[in-house]
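Heads up, one of the protein chains got dropped from this complex, but the rest are sitting where they should.
Letters are used for the chains, namely A, B, C and D, taken in the order the chains are written, and counting of residues starts over at 1 for each.
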Amino acid sequence: MAKVGIADTAFARYDMGKAAIDELKRHSSVKIERYTVPGIKDLPVACKKLFDEHKCDIVMALGMPGSKPTDKTCAHEASMGIIYCQLMTNKHIIEVFVHEDEAPDGKELAWLMDRRAREHAQNVIKLLFTPKVLEREAGTGQRQGYEDVGPARQ
Amino acid sequence: MAKVGIADTAFARYDMGKAAIDELKRHSSVKIERYTVPGIKDLPVACKKLFDEHKCDIVMALGMPGSKPTDKTCAHEASMGIIYCQLMTNKHIIEVFVHEDEAPDGKELAWLMDRRAREHAQNVIKLLFTPKVLEREAGTGQRQGYEDVGPARQ
Amino acid sequence: MAKVGIADTAFARYDMGKAAIDELKRHSSVKIERYTVPGIKDLPVACKKLFDEHKCDIVMALGMPGSKPTDKTCAHEASMGIIYCQLMTNKHIIEVFVHEDEAPDGKELAWLMDRRAREHAQNVIKLLFTPKVLEREAGTGQRQGYEDVGPARQ
Amino acid sequence: MAKVGIADTAFARYDMGKAAIDELKRHSSVKIERYTVPGIKDLPVACKKLFDEHKCDIVMALGMPGSKPTDKTCAHEASMGIIYCQLMTNKHIIEVFVHEDEAPDGKELAWLMDRRAREHAQNVIKLLFTPKVLEREAGTGQRQGYEDVGPARQ
Partner (left out) sequence: MAKVGIADTAFARYDMGKAAIDELKRHSSVKIERYTVPGIKDLPVACKKLFDEHKCDIVMALGMPGSKPTDKTCAHEASMGIIYCQLMTNKHIIEVFVHEDEAPDGKELAWLMDRRAREHAQNVIKLLFTPKVLEREAGTGQRQGYEDVGPARQ
């Protein structure tokens, strides 16, 4: 049975890990390993440990970068680490970051974090079980959270 | 027979993978392995897997970074990963990125994505089969998508 | 017995290493290995040596980036190194950086550096001994230093 | 006999590779291996292949970043890859980048690209055969292309 790692943070203001796990369980039969760390810069090694020590097949890295310039830099650093981790392990990490300033208020922020986590959980299921579905979506302007943009036409 | 990997995304708004494959098939006899992922940050490991698991000789990584600052950062992170992947594997990845804001509207965007994908498919063929042709183009101001700029003259 | 590495700098304007060690000793039984370097860019290799040569299980990297643009770049470079070091060793480094311009004056700066070092020492204890406590804090808007922000609600 | 790799691009608007090879041949007896790629982001792996597959002792990486912000980012990414490649191989890559906007017009651009390529070819010869000459130039404000700045004096 495929095993999905869920790496998330105490810094984030909504429990995206819980939303992702709920979505994964509703739509697939996978084992889940959860690993919560303090902040997003702790996510890359958490992902690495989920692969190496917990034998996960794929990991979701869920985080909420704050709105200050420093927070944006932290998000960039975390993302670089997440990409290197994938290159070191030959496994996918689906990064689910919601920037705190993407939403105008706390209510919409929570909604957005929930929805993006769930839609990316769907991507995890596609990568694991139905890659041909993703191929059919190639170039169709898919988005996670807010509405899809759709394709551009010549 | 040479094998070309095509890594592309569901986020992009035009099916560059299809255009690239069409161009490759018209002008060469190569095997194709396609791998569609959600977004550009998933491309580096997709390329790595195309080399390690699917034994590709070269990969095209096709993506469309959005126009927001965050999207520009994502493109940068993906590009760094694509460069490391090449250094790890000693194989070329031809990155074909079209920024959403390079074109004034959806129609020209689609045209640009199609053309750049096709012209880079030509580069793949040159790297694989006719490197001397590329050498003759050295320093001649070649561009992919919009018109060539041409050489500067003393 | 678990061994915690403390990497800190002579550049910083408050002895965060001492604060972290005091907090760790009050709330746990761990061995401590301390390693002071000139500045934050010396921290990544100090952490690496604490893992490889001193067999630490986890490291705290404590530093105070200055307020000039160059200092911000140094902090970014150090953070990238700290993330790579974790990926190379599969061990956590809890980065405790306080930017000199986070506080309006020296007095508050010293207070903030002390408090953030101590709160992150608590995170080290949780990662080592009570990961389930961290999991319960997932998505609750925890901060180190200034007050917690708390969760956003739908 | 020492072997020098020449990695250059079809994107550049002047044939710096030719200038570098001419300069190397005038002033030394070295073997040359040339490798032309589409753009600067293809240079890092070209250098890696020149070392690993073509057994070069040193490589020149010649490129002309364009003047748009995206081009500056590409140059940065290429440079990072070129530095990693050197760390992986323990061999020098002399990066010869001329930014398109360094010169006011095409004529001066071509002149600058020619001259910088030639002066860096001289650096390659010094690194290979006369490192003591470089040591005597330490701290003397050498520049490649435009005039030397010279030393500052107390």
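In the analysis below, a residue touches a chain if its C-beta (ideal position, glycine included) is under 8 Å from a C-beta of that chain, and two chains touch if they have at least 3 such contacts.
In this text, all values refer to a predicted model and were calculated from it rather than measured experimentally.
Contact with the omitted chain, checked across C:A2, C:A110 or C:V149, is made by C:A110. From the options C:T36, C:Q122 or C:T140, the residue with contact to the chain not on display is C:T36.
In the complete assembly, the contact with the undisplayed chain comes from C:C74, out of C:V4, C:V30, C:C56 or C:C74. Residues of chain D in touch with the missing chain: 72, 75-76, 79-80, 82-84, 86-87, 90-95, 99, 120, 123, 127, 131, 134-135, 137-144, 149-154. Hidden from this view is one chain, which touches chain C at 8-18, 34-38, 41-42, 44-45, 48-49, 52-53, 70, 73-74, 77-78, 80-81, 84-85, 88, 106-107, 109-111, 113-114.
Throughout what follows, only the chains that are shown with their structure count from here on.
Minimum number of contact steps separating chain C from chain D: 3.
Least-squares overlay of CA atoms from chain A onto chain D yields a rotation of 145° to the nearest 5.
Averaging C-alpha coordinates per chain places the centre of chain B 40 Å away from that of chain C. Centre-to-centre separation between chain B and chain D, using Cα means, comes to 25 Å.
Taken as a graph of touching chains, this assembly forms an open line, each chain in contact only with its neighbours along the path. A list of each chain pair in contact follows: A-B, A-C, B-D.
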